[in-house]
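Of the protein chains in this complex, one is absent; all others appear in place.
In order of appearance the chains are A and B, and numbering begins at 1 in each one.
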Amino acid sequence: MAAAEPGRITLLTDFGFADGYAAAMRGVIAQRAPGVMVDDAGHGIEPGDIAGAAAALARYWLEYPAGTVHIVVVDPGVGGSRRGLLVRAAGRAAVGPDNGVLTPLLESPGPVGVIEIRNAALFRHPVSATFHGRDVFAPVAAFIAQGGLDDDVGPAVFDPVRLPLPELVATPAGFRGVVTGSDRFGNLATNVPARLALGAAEVRVGGRSVGRVRETYSAAAPGELLALIGSGGFLEIAVRDGSAAARLAAGRGVVVEGTAGPATMKAGR
Amino acid sequence: MAAAEPGRITLLTDFGFADGYAAAMRGVIAQRAPGVMVDDAGHGIEPGDIAGAAAALARYWLEYPAGTVHIVVVDPGVGGSRRGLLVRAAGRAAVGPDNGVLTPLLESPGPVGVIEIRNAALFRHPVSATFHGRDVFAPVAAFIAQGGLDDDVGPAVFDPVRLPLPELVATPAGFRGVVTGSDRFGNLATNVPARLALGAAEVRVGGRSVGRVRETYSAAAPGELLALIGSGGFLEIAVRDGSAAARLAAGRGVVVEGTAGPATMKAGR
Partner (left out) sequence: MAAAEPGRITLLTDFGFADGYAAAMRGVIAQRAPGVMVDDAGHGIEPGDIAGAAAALARYWLEYPAGTVHIVVVDPGVGGSRRGLLVRAAGRAAVGPDNGVLTPLLESPGPVGVIEIRNAALFRHPVSATFHGRDVFAPVAAFIAQGGLDDDVGPAVFDPVRLPLPELVATPAGFRGVVTGSDRFGNLATNVPARLALGAAEVRVGGRSVGRVRETYSAAAPGELLALIGSGGFLEIAVRDGSAAARLAAGRGVVVEGTAGPATMKAGR
């Protein structure tokens, strides 16, 4: 049942860096899967910010090689009736609570397998009511990273919780999408794909024009607002050497619109 | 003197993530023990917060496999007369300053060995007066993780500094303990073990009733205060989807009391 070579596990949580919770998870993995490499994907998610964790996961899960197991623990419903999930997509796996945090894998094109984590024989005991990261998700990830079989984890699930897809409307006259979040730099991510954004003669955020999509930050003056294509291939709003989130006092849910026009610029790549 | 297989080291400090101090420690370990796996247990301890570091260490030191060496550097007395220690307990080891930060191992049931770090031949030279993490603790941990002998580190110590145990009184009528700290979520940890807490008909924090111990966060309404058993097996005070520390403006040292009554609930596990 064990794979020929040990795998790799990543950890994303809202546990912070002062309480030892993430280390407890790493310790459990070290006990059960000593040869597996464990990467911290970040423990700075705002407490309970499920959408923020999903957005972060979307940025890295496919960058890792096939066989990687991504643990995501942002779990305000821990100990209650929410299920724990193992999701398989594109050769990678993820484990975490069934609260939407694993949406990037669930929405992945291609076959997606979803398993409910049920087999208590895999868990660390006693299983606490407040820390399934240590007692459930870390042990199951260790099992899977070493080649454990889905059938030994639990039954298939057909209705996993997905985060609602933010609304995106595209017409010949333009597009209307939303800001999906902001990062540490204050860049505003959106759900508008490059192919739509690049056709706009003007982009507006919260009603304010930021002009056309530009190729790079340096195409704007220092302190100037601009639109460009972010590293995930979607429209982003930024301030060169500054924070668009602060400048516009804008965040998740703010409307981003574009007016179609001749596409004279190409995405910066 | 070297063990057959390389070990594992964890690092807990108050160095933060912007100054390169923890990386300097990892570099020294990489030089001296190239095959040893090094895990960051967290560098976000508040500067000088010895009790906070000990509470974090308590959460993970036993989760790691036997043979692991835990480094803890929260060391406001660095360069002065405080000793450096190597502590052995339950098959694990820890190194750090003799200021109470290693209390979880010192209070461990079973045999505990304590050594003063004295052998300067093991150190990185020159030894600075301000950074024993790099110059003393990292090199000694690398030595121990590779099977180095205690006798080569220094002499036995019989009076290591322990953090005072917070007072806990249990009577047939109930218990009286204290809040020992709060975590990133604002959960208040206490020194009241589950067996006492579960017998209480009512729990009070700083004079305010939070009712009986409940099984999970979800047994409370969103925003409601509740008492439950935390992942370490002790009473915790929480706010569902919120911060008990903020709500009660309470922290370390606040009194937690329980009135005995029929134990009709079981710990959530």
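The definition used in the following text is that a residue touches a chain if its C-beta (ideal position, glycine included) is under 8 Å from a C-beta of that chain, and two chains touch if they have at least 3 such contacts.
Keep in mind it's a predicted model, so treat the numbers as computed, not measured.
For the options B:R8, B:R134 or B:R240, the residue in contact with the chain missing from this view is B:R134.
One of B:A22, B:I115 or B:A142 touches the chain omitted from the figure, and that residue is B:A22.
Not every partner is drawn; the one left out touches chain A at residues 8, 10, 12, 17, 37, 39-46, 52, 55-65, 68, 183-185, 187, 215-218, 228-231, 236, 241, 267-269. Where chain B meets the missing chain, the touching residues are 14-28, 30-31, 34, 38, 40, 43, 47-48, 76-81, 126-131, 134-135.
As a convention for this text, only the chains that are shown with their structure count from here on.
Centres computed as Cα averages put chain A at a distance of 31 Å from chain B.
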